[in-house]
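Encoded as structure tokens, here's the structure I'll be asking about.
A single protein chain has been omitted; all remaining protein chains appear in their positions.
Then we have subunit A:
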Amino acid sequence: MTTTTDFGPRTLDLDLAAETDRIVAMIRGYLTTHRRKGAVVALSGGIDSSVTAALCVAALGPGRVFGLHMPERASSPETISLSRSISDHFGFDSVVEDIATTLEAVGCYRRYDEAVRRVVPEYGEGWKSKIVLPSVVDDDALRLYSIVVEDPQGERSRHRLTIEAYLGIVAATNFKQRVRKMLEYHHADRLNYVTTGTPNRLEYDQGFFVKLGDGAADIKPIAHLYKTQVYALAEHLGVPEAVRTRPSTTDTYSLAQSQEEFYFSLPHHLMDLCLYGLNHDVPVDQVASATGLTAEQVERVYRDIEQKRRTTAYLHEPPVLVENVPEIHG
């Protein structure tokens, strides 16, 4: 453990070879215990799924890893080429499952548009949108979601969401992660493989996942790693540079949306330091010095982290029973 007196980006340094070995051992151990033959990885073209795939290849070999590319209407054009670069680079089989028709069939896009029209009645064909949060570091205001819409002429406007609109939008977009997970389990069942979850520590801690969507998985090999550490591991494992330098994106809305404007309050390298500082009781002035924030801004980020933990605790909860079933749970 690093002492707090030299707190800074180096605090998150890892012995990358040893960490790889530790994760590889976990993957092999789980598959052995549960008698599964390999791992399915849903590839988004982002850093987390790419590192997860690389770790599975390191643990199991490319012949026991199966990749899925699952674009839909809102996916950015480079997503599939980047995700294919991972399966090609690490040499494992993969298929494209275009989920747009499934999403259309369950009414994902229609329900989304209907929810947006609760606050922007003219929203429809040819419009684009994304939901955004205000910055947490600027003031103490409670962070309430707004929707940014762009009309067919390219004119943008921002509107605060009502609760019905907000919940309707979330419920509609959550279809995307859940349909993807359904297909992951299909292929896992077919191959007798496990499914993988790809959250990093920021995402796992802050509930940046859909319950029974991307939050569902048999193993989550990088959920304990800060995002800075995931990037370091990516380089160590040989993840192609185009993936390592891609800006973070949710790839969920029709307007391009960074993870910072959707959920996290700061770029990941600063969020990592704040989260580490909060987790390890690093004095606020040292976190402020390391991040270039004021102490007041760090305190705001801490409050936001703790609020998100409270808000998303439900996402981590397993189904609750009235009493323990000792024959199953011990």
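To be clear about the criterion, contacts are C-beta pairs under 8 Å (C-beta built on N, C-alpha and C of every residue); 3 or more make two chains touch, one makes a residue touch a chain; residues count from 1.
In the analysis below, contacts and distances are computed from a predicted model.
Per its UniProt record, the hidden chain corresponds to "Acyl carrier protein" from the list "Phosphate transport system permease protein", "Acyl carrier protein", "NADH-quinone oxidoreductase subunit D" or "Amino acid/amide ABC transporter membrane protein 1, HAAT family". Shown as candidates are A:161, A:202 or A:273; the residue that touches the absent chain is A:161. Only one of the listed residues, A:25, A:95, A:141 or A:242, touches the absent chain: A:141. Not every partner is drawn; the one left out touches subunit A at residues 134, 140-145, 160-163, 166-167, 306-307, 310-311.
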